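Have a look at this one.
Just one protein chain is left out here, and the rest sit where they should.
On to subunit A.
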């Protein structure tokens, strides 16, 4: 059971074959205004409220905080600063995670089944 849940929680994927009752666009719409963590190519992370996404995958975040390492080598301490509204081009994005509670994740999982 745990393993199953584990598999599901790593990938919230739209699988129409699994018979989800909401399409991907609607599910992404539900993620709006939530905190998302976007990683980019040079190793920095941006945590902000999900504001907008376009067809190319460019993301707009609001009230963003930037996290960066002080040294090239990892592990290294990070420092942070506030940026406000930012645009992350799809080309430099490497990862994208949404902060959700376990319960929410479960309900999100349920959404796709």
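Keep this in mind: a residue touches a chain if its C-beta (ideal position, glycine included) is under 8 Å from a C-beta of that chain, and two chains touch if they have at least 3 such contacts; residues count from 1.
The rule is short, and it goes like this: contacts and distances are computed from a predicted model.
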(request) Refer to UniProt and select, among "Mitochondrial 54S ribosomal protein YmL35", "COQ9 C-terminal domain-containing protein", "UspA domain-containing protein" or "MAK10 homologue", the name of the complex member that is left out. (result) "MAK10 homologue"
(message) To test your reading of the contact rule: which positions on subunit A touch the chain that is missing from view?
(response) 2, 5-6, 9-14, 23-25, 27-29, 31-33, 36-37, 39-47, 51-57, 59-60, 65-72, 74-75, 78, 80-81, 83-89, 92, 95-103, 105, 108
